[in-house]
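Here the complex is missing a single protein chain, while all its other protein chains stay put.
Right after this comes chain A.
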Amino acid sequence: MRGLPKLAAVEAKLFLREGTTLVVGLALPIVLLVVFGSVPAMRQALPELGGSRIIDVYAPILVGLAVASLSLTVLPTGLATYRDKGVLRRLATTPVGPGSLLGAQLVVNLVATLLVVALLVGVAAIAFGVLPPRQVIGFALTLVLLVGSMFGVGLVIAAVAPTGRAANGIGMLCYFPMLFVAGLWTPGSTPDVVARIGEFTPLGAGVDALHSTWAGAWPAPLPLLVMAAYAVGLGVLAARLFRWE
């Protein structure tokens, strides 16, 4: 794709100039980690968690939150705004075409996601003694599938939302329920029914699989399959539904 590197560089600059994007996409997961980690009760080993601390349970959930923030708010809002404002249409008249901009957006959001995840894992380990995931390959595979499935959700939202504002609204509508079933508000004590539903959402499955890799185990097949199914299904759906103008 001609023009992609330069487009990605410009998109990265625009990403960094957008205050909301920085707060929601980059700062929020780290700030939450620091806030939770600073509460002494969060750092006490609990017998009902098998000797783990709440902060240990939180680390994978915050990785999920980081992925969700970028894929459900920043990515769809940006793309829908570009279509709504005619930015994609304008590019369609140049030799590079609008597909390059879609590619650049994906690259920028992917790099941002990886950056936040690396920061989360690093800060959790250094500041709060949460040891990094021991099943490294399983962690990497889970992250790939999680990002793939969640970006799939974001792209479908971008495909169906007529405006950037609408995309943001739909994104929020997915964001909070997904975080709820993934256990953000009930770390280590999620009701069974909720956890059961969560297993079949990309975010819940992802957090579940990440948890295993932190504990040094290979993720169970179900969450991996769930995420892979979402990634492929939503990817195809987004490609079918996406309109350039």
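In the analysis below, contacts are C-beta pairs under 8 Å (C-beta built on N, C-alpha and C of every residue); 3 or more make two chains touch, one makes a residue touch a chain; residues count from 1.
Basically, contacts and distances are computed from a predicted model.
**Q** Considering the UniProt annotation of the chain absent from this complex, which name among "CbiQ family ECF transporter T component", "Na+/H+ antiporter subunit C", "ABC-2 type transport system ATP-binding protein" or "Electron transfer flavoprotein alpha subunit apoprotein" applies?
**A** In UniProt, the chain that is not shown appears as "ABC-2 type transport system ATP-binding protein".
**Q** Can you tell me which of A:L32, A:L46 or A:V87 touches the chain that was removed from the display?
**A** Among A:L32, A:L46 or A:V87, only A:V87 touches the chain that is not shown.
**Q** Taking the full complex into account, what residues of chain A touch the chain not shown?
**A** 2-3, 6-7, 10, 13-14, 17-18, 81-82, 85-87, 89-90, 92-96
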